[in-house]
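Everything below concerns the one structure shown next.
All protein chains but one are shown in place.
Order of writing sets the chain letters: A, B and C. Residues in each chain are counted from 1.
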Amino acid sequence: MDIRIAILGCGYWGPNLIRNFYEQEFTKVVCVCDVAQERLLPVRKRYPDIEVSCDPMAVLRRADIDAVVIATPIFTHFALAKAALENQKHILVEKPLAPSVEEAKQLVDLAAKYKRTLMVDHTFVYTGAVMKIHQLISEGSLGDIYYYDSVRANLGLLQRDVNVVWDLATHDLSIIDYIFSKSPVAVSATAGSHVGKTEEVAYITVFFEDNRIAHLHVNWLSPVKIRKTLIGGSLKMLVYDDVEPSEKIRVYDKGVDMVREEHERSLRVSYRSGDIWTPKLKEHEALSEVANEFLSAILEARPALTDGISGLRVVKLLEAAARSIKMRGQEIKI
Amino acid sequence: MDIRIAILGCGYWGPNLIRNFYEQEFTKVVCVCDVAQERLLPVRKRYPDIEVSCDPMAVLRRADIDAVVIATPIFTHFALAKAALENQKHILVEKPLAPSVEEAKQLVDLAAKYKRTLMVDHTFVYTGAVMKIHQLISEGSLGDIYYYDSVRANLGLLQRDVNVVWDLATHDLSIIDYIFSKSPVAVSATAGSHVGKTEEVAYITVFFEDNRIAHLHVNWLSPVKIRKTLIGGSLKMLVYDDVEPSEKIRVYDKGVDMVREEHERSLRVSYRSGDIWTPKLKEHEALSEVANEFLSAILEARPALTDGISGLRVVKLLEAAARSIKMRGQEIKI
Amino acid sequence: MDIRIAILGCGYWGPNLIRNFYEQEFTKVVCVCDVAQERLLPVRKRYPDIEVSCDPMAVLRRADIDAVVIATPIFTHFALAKAALENQKHILVEKPLAPSVEEAKQLVDLAAKYKRTLMVDHTFVYTGAVMKIHQLISEGSLGDIYYYDSVRANLGLLQRDVNVVWDLATHDLSIIDYIFSKSPVAVSATAGSHVGKTEEVAYITVFFEDNRIAHLHVNWLSPVKIRKTLIGGSLKMLVYDDVEPSEKIRVYDKGVDMVREEHERSLRVSYRSGDIWTPKLKEHEALSEVANEFLSAILEARPALTDGISGLRVVKLLEAAARSIKMRGQEIKI
Partner (left out) sequence: MDIRIAILGCGYWGPNLIRNFYEQEFTKVVCVCDVAQERLLPVRKRYPDIEVSCDPMAVLRRADIDAVVIATPIFTHFALAKAALENQKHILVEKPLAPSVEEAKQLVDLAAKYKRTLMVDHTFVYTGAVMKIHQLISEGSLGDIYYYDSVRANLGLLQRDVNVVWDLATHDLSIIDYIFSKSPVAVSATAGSHVGKTEEVAYITVFFEDNRIAHLHVNWLSPVKIRKTLIGGSLKMLVYDDVEPSEKIRVYDKGVDMVREEHERSLRVSYRSGDIWTPKLKEHEALSEVANEFLSAILEARPALTDGISGLRVVKLLEAAARSIKMRGQEIKI
């Protein structure tokens, strides 16, 4: 029997969710809901067999809906997700899970209480590039990880209700949460606000329990689009350039070692520089994997790869970054 | 009559200084000095008419020397510069001026006392690219400056006596000191140390008296060489890529504005995207301009463009960054 | 009253034509036709209001169809286009117009005889980039044109019925036909066939009535995708890189002149190197402009920008290139 799905929110990301769930097997997209009627028109035209609605709460109460996808603005996530769980629905929530740790925690608890799947759409975790990075780190190919450095910059889209951190940094924090097995212990962040009322440029350093650090530069005021991540390891180093159409990852057999040669008293710095390797990546639409993981987690009654708890961990870092920005970089313990 | 020059230090940068001063008019490179005899051999072979010496203090006492170039390790700058000034020499000191604000201040005071030229070799200030950026900002082409974001990353060269901040961030701080007329008011910085005993990766945010911020990412553990600076302004935005052999600067007629259209209650975000312009840059060796500026400042008895006071301002920021790193990002007021 | 359209051929390009004509005003896509039933299924699902058919000749005979778009394999163009014209339809034919000069000529004559619009889908002519190049050349910004050099290379898609020249070179020949006012006078071409039975790599030089030349490198066996055109003029030079997502055109204020300075007997070579300029391009889907031009030409009873005669000129060059390839580069007069 099919899993019957409702999708709430039909703005920027909603149509992609509709299309991807529509194409999944053993699934029926029953209803799409948005408070703005005009966003529902193209859905009706494109998918005549899907019901549309302007009343999310009515949708959540329907007994013939098994699972709900929440793709509405962040400030509405908590109320909708809570109502959905209380109506015994499995839910997939757009990133970030909620606008505060307190609310994210409540959602995790409610999902446990009602024994429902709570998954967050950390889309990047499901890309071929990030899956390959996860594999390389897990199998030890990069050695000990020194740092993760990411730049995510472009012109716009400025948003009213969230700053650039909640919008763009969520991507990197969810990637870090997935590829690193170590836990973050503190955050320091700084930011600037120039055009609107929220921060448009921000810098976040995340400290981990071992020596490693992660740094994110997120920017809505860049004249060029940059999506570039460096990962430095003791054995190999990696550049992940998401703007590249196909050759997104390059693995460098490069490094720096401290060596003690015979008869030498002190350590000497030694540099290695070898071949570079661009692995072939799995080519698929990440969102299709997201949909598949959500449906599989429901069917197998297991936590999703990016479950509510990972969503909560990301929100903890986002909230810490927001607090640090207010204090101009002061360390916030996690 | 020629200005008679001595050059102290013949390591990585020294030979470039020798060559550039050798080619200046009205100048005579009298003597080159290094405590390591083996570094003097190639000088002797290449320039048979220049004396060599292993005793810097003896050189500084010579009455037939007018000016001294100090290109020795940072921790020796203060003692050598002090002795040189006390011996009434004009001095050009490698960046950074000194390893502490206290020492940098003393040097500035000594130069004033003895009425001698004290200049710091902030080489980047004399490149065609930075000169063009200075011009564009000064004439208002970029509008109000929002941010300066720089990445300066490569593999090595790790140094024993200084960390990556004192080595690489000095470049950007001297550029900022030159192109911005506003004063920095605070610094927040974080860093990681992985291979050796000093930091190899660091992130520095500089806050200014107006809203603008500068952020520096300096990195000795990157598999790829990056020298990329974004400058966001209210009218135009600029990318300065120093790895590009000739097209180093691109000026983007792009921006974001908050506009209020007739009958609208709230502001609306508006994006501009127009032409891009790559200005032709002056092509010259920056160090030749450095030498020329030093000699001109001496002859004209005027402060050099990058005089001791600008060197002191840079050291203040470096020291503040070092303190902030120790406190994991805590704001240090300037 | 709407122009009523039928679209023949639903392979690689057909769906794009359907979508673009579907979105035009004053137009009704009445019917889509393909001999392969399975290609019609997605059309029926996506556009329930469009009829589908497997019998092109039946469609061409329908009195309620005003205009026909022919997007079938090249070897079928002539028969379908001929039948369409004889049934008094206006036609838009995929490039190239026909597989021989003889057939292309007949179509041009038939269109004249029946007073119907015959247009060829030279899509690139309608891109923002090529429109800008046309403007720059027309207004004299580049000066006298010296050469047009294009590389159009990627891996695949090898075709059975045509070689790489008829597939890829058509694009450049139609661009040249549009941007140059001078006429080609001769062609020399060479090629290699390695994997299949037709040429996969080819090189074509086109000589013009003035001194200028055009050279095309078309390649189905390249590991990387290249779409790069250099245009050298006496005043300025231009690089058109179609792989770039937005900055496709760069205009270089560079050049070489022969100058005679005072008192000099012979000419001296002088090089100019100034700013570079990346004009903002019109952003639109080229195929939408193609559809619009076809419909406008019908309504205004005027020749389309890329009418049958320009299609015939392109086929002449293609046929000449094919003959030259067989004779290993021998010049074929046009």
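Definition applied: contacts are C-beta pairs under 8 Å (C-beta built on N, C-alpha and C of every residue); 3 or more make two chains touch, one makes a residue touch a chain.
The shown structure was predicted, so the numbers you read here are calculated from the model rather than taken from an experiment.
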Per the whole complex, from C:R19, C:K82, C:K254 or C:K280 the residue touching the absent chain is C:K254
Contacting the left-out chain in the complete assembly, out of C:R116, C:R212 or C:K316: C:R212
Touching the absent chain when the full complex is considered, from C:Y146, C:W166 or C:F294: C:Y146
Which residues does chain A use to touch the chain missing from this display? 247, 250, 253, 273-280
Using the document's contact rule, name the residues of chain C that touch the chain not shown here. 146-147, 149, 151, 153, 155-158, 186, 188-196, 200-201, 203, 205, 207, 211-213, 215, 217, 219-224, 230, 232, 234, 237-239, 252, 254-258, 267, 269, 271, 273, 324, 327-331
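We take it that only the chains that are shown with their structure count from here on.
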Taking mean C-alpha coords per chain and comparing to the overall C-alpha mean, nearest is chain A
Per the centroid of Cα atoms for each chain, what is the distance between chain A and chain B, given in Å? 39
Suppose each chain is reduced to the average of its Cα coordinates; what separation in Å results between chain B and chain C? 53
Separation of mean Cα positions, chain C and chain A [Å, integer]: 43
Which chain C residues sit where two or more other chains touch them? none
